[in-house]
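All protein chains of the complex are present and in place, except for one that has been dropped.
Labels for the chains are A, B and C, by order of writing; each one numbers its residues from 1.
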Amino acid sequence: MQNQLDDRIIQVLNHEGEVAGELPELSDDELRAMYRWMVFGRVFSDRMVALQRQGRSNTFAPLTGQEASVALATALQPDDWFVGSYREILPILAKGVPPLAMLETYKGYIPTQYSREAHTLPIQIVLAAQMPHAAGLAMAIKYEGKPHVAVGVCGDGATSEGDFNETLNFAGVFKAPLVVVVQNNGWAISVPRRVQTAASFIADRGPGFGVPSFVVDGNDVLAVHKVMADCVARARAGDGPSLVEMMTYRMGAHTTADDPTKYRPEEELAYWKPRDPLLRMRMYLLSKGLLSNTEDEQMHEAVAAEIQTAVSALDAMPPTEPSRLFELVYETPTPQLVAQRAALQDIGD
Amino acid sequence: MQNQLDDRIIQVLNHEGEVAGELPELSDDELRAMYRWMVFGRVFSDRMVALQRQGRSNTFAPLTGQEASVALATALQPDDWFVGSYREILPILAKGVPPLAMLETYKGYIPTQYSREAHTLPIQIVLAAQMPHAAGLAMAIKYEGKPHVAVGVCGDGATSEGDFNETLNFAGVFKAPLVVVVQNNGWAISVPRRVQTAASFIADRGPGFGVPSFVVDGNDVLAVHKVMADCVARARAGDGPSLVEMMTYRMGAHTTADDPTKYRPEEELAYWKPRDPLLRMRMYLLSKGLLSNTEDEQMHEAVAAEIQTAVSALDAMPPTEPSRLFELVYETPTPQLVAQRAALQDIGD
Amino acid sequence: MPKWTMVQALNNALELELEQDERVLIFGEDVGLNGGVFRVTDGLQAKFGERRVFDTPLAESGIIGTAVGMAVYGLRPVPEIQFAGFSFVSFNQIASQATKMRLRSGGVFTVPLVIRAPFGGGVRTPELHGDSVEAFYMHMQGIKVVIPSNPYDAKGLLHAAIADPDPVLFLEHMKLYRSIRQDVPAERYEVALGKAAVAQEGSDITVISYGAMLHVALQAAELIAKEDGASVEVVDLRTISPLDEATIAASVSKTGRAVVVNEAPRAGGVAAEVIAVINEQCLYSLLKPVARVTCPDTPFPVPSIEDAFVPTAVRIAAAIRETLKP
Partner (left out) sequence: MPKWTMVQALNNALELELEQDERVLIFGEDVGLNGGVFRVTDGLQAKFGERRVFDTPLAESGIIGTAVGMAVYGLRPVPEIQFAGFSFVSFNQIASQATKMRLRSGGVFTVPLVIRAPFGGGVRTPELHGDSVEAFYMHMQGIKVVIPSNPYDAKGLLHAAIADPDPVLFLEHMKLYRSIRQDVPAERYEVALGKAAVAQEGSDITVISYGAMLHVALQAAELIAKEDGASVEVVDLRTISPLDEATIAASVSKTGRAVVVNEAPRAGGVAAEVIAVINEQCLYSLLKPVARVTCPDTPFPVPSIEDAFVPTAVRIAAAIRETLKP
């Protein structure tokens, strides 16, 4: 149980949903909106898994248990950039990427629904390779003198890659307005966190690159929001990068292609079940009177309906035309690509 | 002057050659032998530069000012492995690689003088790429249950590469009998240390990988020996890896192709001149009566003669036969290589 | 003889190697308790322990770089890269390290290393899992590149690769992992590196391919035999580097016509090298231009459109027909 609480771990709500630290400044509406996104993440993930089981979608990485990741987006402004991988779907959606873009991607289509305005890069598959992009975005923001920040997120496994470390180093040297976030969910497929590094905390990487670092209870959405808000504010003020390690837990399989019973001790899941980030936030909202059980049910239904709308929109979409791929290699297809497209179409006919 | 002394920097001799810390256990003969190697390094480096100027050798990276690096080898046993780059010539020689092997390499020949018994990898050119090899050697030593260690060395610039960080991480996770050493000489060609990382010390990388780390006065050969002896002993005892940062200074140009007046502040050199590691050790030996000025001169002459012998041996060597390259791609040349070798020989005739 | 899939044949080869040679080590991401994401290393940790078969941190450059050190020391590391596309993260350790140590040390240090990695289209994987990367490694000196097309060859080639004193990149096409069962001897045997096989003899035209495409080529050959009555010789390269130029030249000299098929993109692919070899060795036998059937010069397509890109029997048959024209 490497993720046990520790003095260093910043917490706002304990796992009973009781206030255990200083609350971030959030209005009641913001709190409810945050909870709604968490519900969205849970329902969306379950729906994706179901679609995959029905053969209507390709391999999907469930985010169950990591819904506090929505707070990686809630602390951001529209012009801030968000960069993550397959496990960051929830903050990607919350940052403004339409659910349809995710559905397209997992359907195996070339996405048509990305927009520059969400300031969010597509999901990264090569672990940690997105992190230098986030640093580069932050360097560009600084170069242009803009008051924005970039957030780059990866998993605990990805922190072992050279690119993760080079990112911290570039961010430190250039004092880039970047927040580097690690969603430490205890596992990299079947490889437990202790095999990734002998350090006590991944956050211990920070000082070696001159980057202030923080460990936060990653199942406590309010704590994550608070830490992120602080780090983002410092970056915005020109005070440079930070490293945030979220202690969370992957409650599901790695992906729909994975069978965690092969490697995961049952007690571990039992330990984490009551620490479910959704439960905790719901208990808090219920206790504060910001949510009733009925409202909660209604919210679940509304979210499911919203997702169904996106799924229906996907079903109504024409599948990707093979020829579209030829348009996306270069701005102008090379003579070779033009000829190859024509040749493929001939055969297709 | 980022290399100014600091509480954390382990020192045995101050730059006046006075004892400022606990002396390592070394016999008088060992002390004299160590000093002789330092002289060897200085004279060898100067000679290589001269050979390059005469067109008798290719680009060379002088090691002047970094002669305390010999202590990276003096703490090792014959079966321990040493892995470094072009700046580590002195410990490579001290570890048992014949000077002729270095002369061949810099002459642009395929070396014939390496021996497996020196347990020393050839000079690495791709910065930091040798570091995982050192970790792999250490893992192999541990796998075989041998009481040996591996030492991997790179420069301050090389620590920015992914491979450097991945090495620390593997070493930590596998508790490999490895000592990772950084020769922080203040510069990576024209790029000063502060541009490499925002960390106060490169040694601060250690804790982020669970690797104990030490900062040592890298111009104090006794301090380097002492720290290395400790780290090597711990590794040998099964207590895992360490990270050692040597604070030293590149007193010459980066290589014979480089002009440091383009970028290096003069005051910096002035600061470091009196901190010359050779001077310091000589003052200590003189003060202890372990060396006289005459003996010192004789030693310089003997070393120069020894190097001359190697240079003469090089001059007497037949140059590399082009066909030899074909023998060193695979153990058995492929049919393609056999045909290509024959074709090249036809043209040559 | 047991009827095994390629996964079983590979698993058996690794088991035999671990049994017979203490120097053999298997490591990588998820190869331990989990047995690899495709179960190629299934059960090996249970049998040989964590010392011999172990998970590493998630860092391909570190995996290959430490393997180089182990190989120099005298071990026989067999690391796995989870998908061949991720070998790019370790490109420098392969291109400039594993393959250069022999030269750099004047022959004193060698790197007997086998890098296993799955790849290939047709199985609807996410981005960069399906890419065929062999041409990048074919242009590298000091490494051999192997791609088996069936369980029998897979086992024999893997044994030969592990016995080889130099680095070998061993690429396993995901589509072949479980789609074919074959008689595979349970004991150790080698299929020599550097030797192509004539998968089907024929007289009118030669189709040269490897890996999953070999089977598509065989389908096309069948189609042509049935519909056009022509006799197609099909060559399975098996080793991509070094190419078996003699087998290629012998076949094309005989048939006078050739189609080369690879799943990778066209420009600078294996097919180009095969065509260059044919040009050099048997141009005068050639009755028509050699046809190339490959993926186009695009990134590997997203799953929903894969089938329009990866060479099909119909596309290969069309190229054969075109090349058969007088």
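Just so we're on the same page, a contact is a pair of C-beta atoms (placed from the backbone, for glycine too) under 8 Å apart; a residue touches a chain by one contact, two chains touch by 3 or more.
Here the structure is a predicted model, which means the values were calculated and not measured.
Among the chains on display, the ones the left-out chain touches in the entire complex are A, B, C.
The chain omitted from view is touched by exactly one of B:Ala188, B:Ala203, B:Leu278 or B:Met299, namely B:Ala188.
Although one chain is not displayed, chain B still touches it through residues 58-59, 86, 107-110, 125-127, 129, 157-158, 160-163, 188-191, 195-197, 257-258, 262-263, 319-322, 325-326, 328-329, 334, 336-337, 340-341, 344, 347-348.
Not every partner is drawn; the one left out touches chain C at residues 85-86, 88-89, 91-92, 95-96, 99-100, 103-104, 127-128, 135-136, 138-139, 141-142, 241-243, 264-265, 267-273, 275-276, 278-280, 283-284, 286, 288-290, 292, 297-299. Residues touching the missing chain, restricted to chain A, are 81, 83, 110-116, 121-122, 126, 129, 131-141, 143-144, 150, 162-163, 166-167, 169-170, 173, 325, 327-331, 334-336 (touch as defined at the top).
As a convention for this text, only the chains that are shown with their structure count from here on.
Comparing the CA-atom centres of all chains against that of chain A, the greatest distance is found for B. The geometric centre of chain A is 36 Å away from that of chain C, both derived from CA atoms. Between the Cα centres of chain A and chain B there is a gap of 44 Å. Residue positions 56-57, 59, 61-62 of chain C each touch two or more of the other chains. Among all residues of chain A, those that touch two or more other chains are 160-163, 195-197.
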